[in-house]
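Below: one structure in structure tokens.
All protein chains of the complex are present and in place, except for one that has been dropped.
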Amino acid sequence: MSTSPTSLTKAPEPEEPPVVLERPALTHGSLPRRAAPLALLAWAALGLALHLLLDVNPVVAGLVTAVGYTLLVCGWSRAVEGARKAQDRLVTAVVTSAFLVALLPLVSVLGAVLARGLERFDADFFNNSMRGVVGEGGGAHHALMGTLIVTGLATLISVPIGLLTAIYLVEYGRGALARYITFFVDVMTGIPSIVAGLFAYALFELFFGAGVRMGIMGSVALSVLMIPVVVRSTEEMLKLVPNELREASMALAVPKWRTVVKVVLPTALAGIATGVTLAIARVIGETAPLLVTVGITASDNFNPFDDRMATLSVFSFNQYATPGIPPQPFLDRAWAAALTLILIVMALNLVARLISRLFAPKTRA
Amino acid sequence: MRKTRARIAAIAVVSALALVTACSSDNESNDNGDGGTSGGNGEGGSELSGTISGAGASSQAAAQQAWQAGFLAANPDVTVNYDPVGSGGGREQFIAGGIAFGGTDAALADEELTAATERCGEVIEVPVYVSPVALIFNVEGVDELNLQPATIAGIFNQEITTWNDEAIAADNPDAELPDTPITPVNRSDPSGTTENFVEYLSIVAPDAWPHEVSDEWPVSGGEAAQGTSGVVQAVSGGNGTIGYADASQAGDLPSVNVGVGEDFVAYSPEAAANVLEVSERVEGRGQYDFAYELARDTTEAGTYPIVLVSYAMACATYESEAEAELVKAYLSYVISEEGQQAAAEAAGSAPISDALRQEIQPAIDAIAAG
Partner (left out) sequence: MSSSTELTHPDNQPQPPPEAPLFEKPVSRFGDRVFSSSAMGAGVLILVILAGVAAFLLVEAWPALWADPDEVPGGDGIVLYVWPLLFGTLLAALFALLLAAPLAVAIALFITHYAPRRLATALGYVIDLLAAVPSIIFGLWGLSELAPLTVEPTRWLEENLGFIPLFEGPASATGRTMLVASIVLAVMILPITTAVIREAFLQTPRLHEEASLALGATRWEMIRQAVLPFGRSSIIGGAMLGLGRALGETMAVAIVLSPSGGVTFNLINNGNPSTIAANIALDFPESSGLDINVLIASGLVLFAVTLLVNMTARAVINRRRDFSGAN
């Protein structure tokens, strides 16, 4: 954590005593406008030059840039603007560079998926299955549909359960039961995905015999992973709805359930939609639980209650793990499937944003 | 205002639904239409239809894909699934009755055989996929390498630790061997490839390789990677690495010529298929069970002893007529010359010989409903 723990334990409402200025002057000098960005540019140019001309490791060059910029701006600011401003600039520099550092791998992953996924990202990929395909060609139509069906069913199972549970915990839950549920939802977030898959398999094995594989089994396994995420994020969002809104509604003699449905939920809708999207995103790329429950097939099967289905993640893994010769078309399909998964989530994100923009009441100016 | 929002939402939902309910794959809707347009093999299609599922060894996955393609071209109404869950999973599901046929890198163990017999009556187990296991390496400046079995064992047992070790230099007088440390790469998941390789080492170099034979790699501290792809990636990613992998996936990496008798033999499908010729069938396992004891210590010239033999498992009797017909037709295609050739092209396996085919054909012909 980037904050000192002592400052956190204090009661937050009354802020620290007003700052007494140490110097008689009422104002400090300030750095010229654009000083900070220009300094950053200068150091970035230096870092780039180090990397290009002197062949310094890019990581080292980046470090030089970050440290150099931070020291320069902080020192300058301390001299001109005083300690508090300097500290502020230090934190700005640290936060920004931490952000940039974090962005590097993320961009690298996205770049890799894009670069390699685009190779086979064509109409054939979406119109064809792998039925009767050897080597090149073929596609992931069957897997795309399988992923939509399996994840869709998982969402249908998880969202109502998760939403209602969160409502119970925030609006109704008092006493032991609520405490137990809160605790066990936490426990549930920790179920390893492969264990969820094995559990779903064992559950269906009881009814359908050994070796059973069905799309719905995958949905159940994913639901086990998804429900706690939905509950947790929804719970957080419902808690953030100000009590004043609930009280205002109650004061107008609106029944509690209508207060929840008409006031609390819409207020938290944007957050809930994001939470649900994140939950879907969390499970849509899961491979391990689907491997043991849904399996893989090369042909179309859109019936989640009968036999194996293909899903994008398993398809991708399968193409990577057991390629034929030459392996390149298999790897291309694997990356294209991964890219497709990312695009699906992107679309989901857009929908979530649309929902929150269309339906959420304005809460902030 | 409210209405517009609702309308937009409705449109979004409808279009999403339209996307989801889109029709089946192009390649499949053609197949299911009139068989004449896409089949094109003049037979006018077959009467077979239905779905059978198999599961098991991942080594067979690419070959199974090729077999399915070939089989479906002749029988457009049939669907064959193969789920490469691994040999152990395949055997378990086959015994439990979850799948019609299975694939396994190791023949059924005795107790498994008994359990499978309970399901099947007679169990059919035939070699369908024979593939050399290549010893791939990545050492700067070295393109060819001859190694005696004992040296191989020493390297993988981490007793020979640098590339310019005398044992290696002795067999490679012309190579410029660097003093790079050797990083042996093994499979991190239990696999038939590991079992076959370890079995080879323990038979040909029992002194240098004191470990027990199992599908799990016995030496710790080396580089371990998941699956054939992982091993290939690890070997090509490092310098001074050596690993064992299904030969078809070796790609551009050079591979070791293995000492057999007086010679050094490079892997090739023919050299690998030769091993089955000189090997003996395990006795006492039922008339349709063609499990082989591979002759790893052969000194026959032109034989590459590190091979993986993967079996197909099926039942002699199935409950339903349709299932029996399908399995019989599919496996007949798999062992046919055409099928074996298709696998050789798509997965780099070694086609089984005509003699072997004639030997195992009766086992597959015996499949019936009962």
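Labels for the chains are A and B, by order of writing; each one numbers its residues from 1.
The rule we apply is simple: a residue touches a chain if its C-beta (ideal position, glycine included) is under 8 Å from a C-beta of that chain, and two chains touch if they have at least 3 such contacts.
Given the structure is predicted, the values throughout are model-derived calculations rather than measurements.
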Of B:Thr51, B:Gln65, B:Ser87 or B:Ser131, the residue in touch with the unshown chain: B:Ser87
Option from A:Leu269, A:Met309, A:Leu341 or A:Ile355 whose C-beta touches the chain left out: A:Leu341
Residue among A:Thr70, A:Asn128, A:Thr165 or A:Thr293 that touches the chain left out of view: A:Thr165
Option touching the unshown chain, where B:Asn186, B:Ser248, B:Thr298 or B:Ser349 are the choices: B:Asn186
Positions on chain B contacted by the hidden chain, ascending: 58, 85-89, 91-92, 112, 181, 183, 185-186, 188-191, 215-217, 219-226, 230, 233-234, 237-241
Positions on chain A contacted by the hidden chain, ascending: 1-3, 7-9, 12, 15-16, 18-19, 57, 59, 84-85, 87-88, 91-92, 94-96, 98-99, 101-102, 105-106, 108-110, 112-113, 160-165, 167-174, 177-178, 180-196, 198-199, 202-203, 224, 227-229, 231-233, 236-243, 246, 250, 253-258, 260-261, 271, 274-275, 277-278, 281-282, 284-288, 292, 312-313, 316-317, 320, 334-335, 338, 341-342, 344-346, 349, 364-365
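As a working rule, only the chains that are shown with their structure count from here on.
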Rounded Å distance between chain A and chain B, as computed from the means of their C-alpha atoms: 38
Residue ranges of chain A touching chain B (in the complex, touch as defined): 124, 127-135, 138-139, 141-142, 145, 148-149, 152, 209-213, 291-292, 295-300, 302, 307-308, 318, 320-325, 327, 351, 354-355, 358-359
Touching residues (chain side chain B, partner chain A) in the complex: 5, 8-9, 12, 16, 20, 22, 24-28, 31, 51, 53, 55, 58-59, 61-63, 65-66, 68-69, 72-73, 79, 81-85, 92-93, 96-99, 226-229, 248-249, 251, 342, 345-348
